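The structure appears below as structure tokens.
A single protein chain has been omitted; all remaining protein chains appear in their positions.
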Amino acid sequence: MSKVTYPLLLVNLKTYPQGTGKKALELAKICEKVMKKTDVCIAVAVQAADIRLISTEVDVPVFSQHIDPITPGSNTGQILIGAIKEAGAIGTLINHSEKKIKLASIAKILQLTKENDLFSCVCASTSKIAGAIAALEPNCCAIEPPELIGSGISVSTAKPEIITETVDIMKKINSQVVPLCGAGITNSGDVRKALELGTKGILVASGVVKAANPEKILEEMANVSRDFTD
Amino acid sequence: MSKVTYPLLLVNLKTYPQGTGKKALELAKICEKVMKKTDVCIAVAVQAADIRLISTEVDVPVFSQHIDPITPGSNTGQILIGAIKEAGAIGTLINHSEKKIKLASIAKILQLTKENDLFSCVCASTSKIAGAIAALEPNCCAIEPPELIGSGISVSTAKPEIITETVDIMKKINSQVVPLCGAGITNSGDVRKALELGTKGILVASGVVKAANPEKILEEMANVSRDFTD
Amino acid sequence: MSKVTYPLLLVNLKTYPQGTGKKALELAKICEKVMKKTDVCIAVAVQAADIRLISTEVDVPVFSQHIDPITPGSNTGQILIGAIKEAGAIGTLINHSEKKIKLASIAKILQLTKENDLFSCVCASTSKIAGAIAALEPNCCAIEPPELIGSGISVSTAKPEIITETVDIMKKINSQVVPLCGAGITNSGDVRKALELGTKGILVASGVVKAANPEKILEEMANVSRDFTD
Partner (left out) sequence: MSKVTYPLLLVNLKTYPQGTGKKALELAKICEKVMKKTDVCIAVAVQAADIRLISTEVDVPVFSQHIDPITPGSNTGQILIGAIKEAGAIGTLINHSEKKIKLASIAKILQLTKENDLFSCVCASTSKIAGAIAALEPNCCAIEPPELIGSGISVSTAKPEIITETVDIMKKINSQVVPLCGAGITNSGDVRKALELGTKGILVASGVVKAANPEKILEEMANVSRDFTD
């Protein structure tokens, strides 16, 4: 299954030791196993150098963590949309709080993802920024208050009003863009809360990647998510 | 053969259509063929997403086109040295004129390449900058006047004094760092000139990647280079 | 008069020789003269180093060309909102196509301009980007197709549909944000067209700053603008 469906659990492997190379492959296989068992979509966002390894061996939607606003040609050291697509990615994160980019670059990348039929998930640190992103028409937008990233304190529990506000603003500006949320999500309770508040999925990193038992946590998250299938 | 030897022909595949994915693989196979035939080292600098594909199927030294000054951990959308090494890269370009980076980042990356035993080739746009880079102790430094990149006018023919000056400055500051040159190199005459002027190899991109017959050009370049083997 | 009123002629002095130091002061005095004569608001966007010189000697609204998303504290080499306000600026350009910034920085700067009561004019290169900016609630947003900047071909004449589209999108997302337009504007005909298409003013640089007779051009532009006073 290489298509995104909702609810979506999007696991960002970052550059963690547990999310690089062979370790990334192991983690992606766990995602695949849980996805098959629960029928809930679990995608992985991996480093550019790992996309091909994972997409050829695992049947989950594979995302890049970033692409550059470039077309084929005389560029060096950049991430080309055509290269990550050919390597097997079906989507990409854009503007993650650890890779914030210029407004004009976000707009250009979204034009490229649309033209190349790549799934786009843009990150926002505030509800107002999420509104701006909605105007640019990505597939989805993930609100992630940066102060909670990696904190173990879930945005859905600690700041539910941010999610509600984001969902409202995005709906008003462009109801086609799907709201996700992230930051501090570590268990199925956080996921339930996020979905109850109107998002259609979550972005999670250390809560799964650095967990003692990623499979158990993912399965619990997926089980909770099934109640929110359309 | 996955080690760098001199004279070195370093082919930067950039993000050219001819240098991406399966096309990159084809080109790398041509490099391998010429390298085996001539015994001259031909390395390829490829996009992060293509490193694994090429390193597993082709026996040439594979370079990344860039790495970020980061260690494993909470980073998104960056190129981690551990990831490209595990994917099969044995070296990396740094500070290419199309991916210029901060001085502090160059220094940090060179510390990482040393600790991780990765071959480092830093690019410089002037002889003075090449001198500064020599003080940072990379394996080699390639002088590339940016106005000649992609021009078809070879630095070794059009501006030989820049090469001589660079070789001199680098030797004075750190004679361990190997000088290369690039920009506008399209034929074996340009390569011969570059080696005669004191460099130990060349950096080439469009001159090979976009050539009608890359194999022929590479073979001519390699044949010329053999006269300069230590 | 140090307040912005509409229609607004906003003259960006850039770092042109004619727009630096004493020359900038001369130009600002011409703006003041025409503003007094025509009663049309003419603001100047000047380099940080020139704000105090101009604001103390000339009675026009003075803008900074950029501010950084920082608050007072341990920062070096950045443009602090408090410093440019104390120097006499009453507004600032943000995200000019020659100083494009991150989406998160635009949002942060707009929070600062609101808290510090500074007038904000954010630039956009496409109508879609203008929509995103409208969601961030600046005072105004100037659409400037970058390919026309400095071209002498006016956006209002060459690409009227871009302006119409921008005005529509901005109105839909946030009707409080005032649309301006720029790029290639060199005469009063361009200004009339821009105002007829629904903008409330224009952003002009070389068309005035590098003109043989800036006063004459500004006066013609101001005269045309008077027909569009609310």
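Letters A, B and C mark the chains as written, and numbering starts fresh at 1 in each.
Rule of thumb we're sticking to: a contact is a pair of C-beta atoms (placed from the backbone, for glycine too) under 8 Å apart; a residue touches a chain by one contact, two chains touch by 3 or more.
These numbers were taken from a predicted model, which means no experiment stands behind them.
Trainee: Write out, one label after another, the shown chains that touch the chain missing from the document.
Mentor: Contacts of the unshown chain, counting the full complex: B, C.
Trainee: For the full complex, which residue in B:67, B:106 or B:148 touches the chain that was left out?
Mentor: B:106
Trainee: If I consider the whole complex, including the chain that's not displayed, which of C:2, C:15, C:176 or C:229 touches that chain?
Mentor: Answer from the full complex: C:15 touches the omitted chain.
Trainee: In terms of residues, what is the contact footprint of the unshown chain on subunit C?
Mentor: Output for subunit C: 12, 14-17, 20-22, 45, 47-53, 64-66, 70, 72-80, 82-84, 86-87, 93, 96-99, 149-150, 205-206.
Trainee: List the subunit B residues touching the unshown chain?
Mentor: These residues touch the chain not displayed: 95, 97, 100-104, 106-107, 125-126, 128-129, 131-137, 169, 173.
FYI, only the chains that are shown with their structure count from here on.
Trainee: Quick one: label the inter-chain contact graph as line, ring, star, complete or other.
Mentor: line
Trainee: Distance-wise, how many Å sit between the C-alpha centres of subunit A and subunit C, to the nearest whole number?
Mentor: Distance between chain centres, rounded to whole Å: 37 Å.
Trainee: Nearest whole angstrom, what separates the Cα centre of subunit B from the Cα centre of subunit C?
Mentor: Using C-alpha averages as centres, the distance is 45 Å.
Trainee: Note the residues in subunit A that touch 2 or more other chains, in rising order.
Mentor: Only 97 qualify.
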